[in-house]
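All protein chains of the complex are present and in place, except for one that has been dropped.
Per-chain numbering from 1; labels A, B and C assigned in written order.
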Amino acid sequence: MSRMNAMFKKLYKLVLVVSLAIFLFIVFDEIHNLDNNSKRYLSEHYISEGVQETGAINIVTSVLYDYRAFDTLGEATVLLTAAAILSFLVPLGKDKMLGTTFTMIVSQTTKFFIPFLAVLGAYLILFGHLAPGGGFVGGVVMAVIPILLTITYRVEFSEYKFKPAKKKLAEDIGAIGFILLGLVGVVTGSNFLANGQANFGPGNTGELISAGLIPFLNLMIGIKVGAGLAIIFNSLIKEK
Amino acid sequence: MVYFILAIVLFAILTFYRVMKGPSVPDRVAAMNAIGVMFLLVLVLLSLYFDRKVFLDVALVYGVFLFVNVLIMAKYFTKPEKGEVGD
Amino acid sequence: MINILVQLFVYVFLLTGLYFLLSTAVGMIRFPDLYTRLHAGSKCLMAGGISVLMGCIVMEGIGFVSLKIIVIIILLLITNPVAIHVIARLAENYHFVPKKIAKNELDK
Partner (left out) sequence: MMDIIFNMLMIFLVITAFFMVFTKDISTAVIALPIYGAILVVIFVILQAPGPAIAEAVIAAGLTTVFFVITINKTEY
C-alpha cells in the first residue's frame, strides 16, 4: 500500500508540472502572439529610430541606458542594498569553510589568468555600445578576479590585495556617479537621465567615443557591479 | 557545416547520461566540463555559420565562466554523500 | 584549385575533431572507473576541440576572427588541464579505491 502511495505521489507531482506547463503555454501563446502586428509599435520604433536618436549601434544598450535608464538605476540599487546588508550582518571573521587544498599548479595558473580577465572585462565595458556586453557583464567579469584570489589563496590575501574600504569606496563612486551623470540631463533643461533628447552630441556612430553619455554610464555601472559582487562573495565566505 | 553542429549537439546529449547516472560527484563534474567545452565549440561554429564575428565574444565569456565553475565546485563540494563511496 | 585544397583541409580537420569528440562521449559512458573517465575527459576532449578550432581557422583565413579563435585555443589549453587536475584533487576526499586495479596490485 505504501509503495502504491509513493507511486501515486510521484505521478501527482509529474501531472502537476505538466499541466502547469500546458497552462502557461496556452496563456503566453494567447498574450504574446507574434503574428499580431498591432501590439508592436513601440519595438518597431526602437528598431527603426534607435540608432539615429541615441547614437549607439547596440539596440539593447540603447534601450537599457537611454529609453529605460531609470530601470537600470533600480537594478543597481538592489545590488547596493544587498552588498550593504551583507557587509553589515557579517562584519568580521575568518575563512573556516572546509575545502580541498589546491596545489601550486592552480595558484600559478591563476596568476597567468588574472591579466587576461582584466583585459576582457575592460573590453566588455568600454565597447558596451558597439558590441554585446555592457556594464553589467563587464562588471561581473571584473568581479571574478577577487573571487579567484579568494578561492586559490585565502580570504586574507584577497583582502590584502583589494582592501574592503577601497571596494566600498568604488561602489559608492559608481552609485553616485550614475546619479550625477543623470543630473546633467536636468541641467541642460530636459528630463532626468536624458541622453538622446538632450542632444549630447551622438557623434559618428561606430566610433569609440560616441553616443553621448552611454559609455560613461556603462563605466559607472561596471565599477559598481564589480565592487558590489566582490563584497557579497567575501562576506558570504567568512564566518564567525 | 550544419551537420557538424548537429553531431556535436548529439555527443553532448550522449555525455549527459554520465551526469544523470554517475555514481559520485567528481564524475558529474567531469561530464559537466566536457559538455561545456562541446557547447563552446558549437558557439564558435555557429558564429562562422551565421557569419557574425560578434558571437565569438559569447564563446570567450562562456569559456571563462566554465573554468570558474569547475574550480569552485572542486573547492567546496567536500562532504561525501552517505553510502555512495565507491567507483 | 587552391579553393578545393582549403575545403579539403577544412573537412579533414573537422572530421578528425568529430572522431575525437565521439570517442569522448563513448568513453564517458563506457569506462568503468573515475580516473579512466577523467582520462577521456582531458586528452580526447582537447584533441577534438583543437582540431575543430583549427578547421575554423583554416576556413576563415588570416584576419581578426582567426585571432579571436587563437585566443580561444590558448584559453582552452590553459584552463582544461587545470580543471581536470582540480577534479582529481577533489576525488582524493572521497577515498576512491578503483576496484579492478587495486585487486591486482594487492595480490602481488
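Quick notes on this one:
Throughout what follows, contacts are C-beta pairs under 8 Å (C-beta built on N, C-alpha and C of every residue); 3 or more make two chains touch, one makes a residue touch a chain.
None of these values were measured; they are calculated from a predicted model.
Shown chains touched by the hidden chain across the complete assembly: A, B.
Between the chain not shown and the residues A:V141, A:V155 or A:A194, the one that touches is A:V141. By the touch rule set out above, subunit B reaches the unshown chain at residues 2-3, 5-6, 9-10, 12-13, 16, 19-20, 25, 28-29, 32, 35-36, 39, 42-43, 46-47, 50, 52, 54-55, 57-58, 61-62, 65-66, 68-69, 72-73, 76-79, 81. Think of the hidden chain as still there; on subunit A it touches residues 13, 17, 58, 60-61, 97-99, 132-134, 136-137, 140-141, 147, 229, 233, 236-237.
Basically, only the chains that are shown with their structure count from here on.
Centre-to-centre separation between subunit B and subunit C, using Cα means, comes to 12 Å.
Taken residue by residue, subunit B touches two or more other chains at 60, 64, 67, 71, 74-75, 78, whereas all remaining positions touch fewer.
Across the assembly, subunit A contributes 100, 102, 106, 113 as residues in contact with two or more other chains. For subunit B in complex with subunit C, the touching residues are 4, 7-8, 11-12, 14-15, 17-18, 24-27, 29-31, 33-34, 37-38, 40-41, 44-45, 48, 53, 56, 59-60, 63-64, 66-67, 70-71, 73-75, 77-78, 80, 85-87. Interface residues of subunit A facing subunit C in the complex, by the touch rule stated above, are 100-103, 105-106, 109, 112-113, 116. Listing the residues of subunit C that touch subunit A in their complex gives 75, 78-79, 82, 85-86, 89-90, 92-93.
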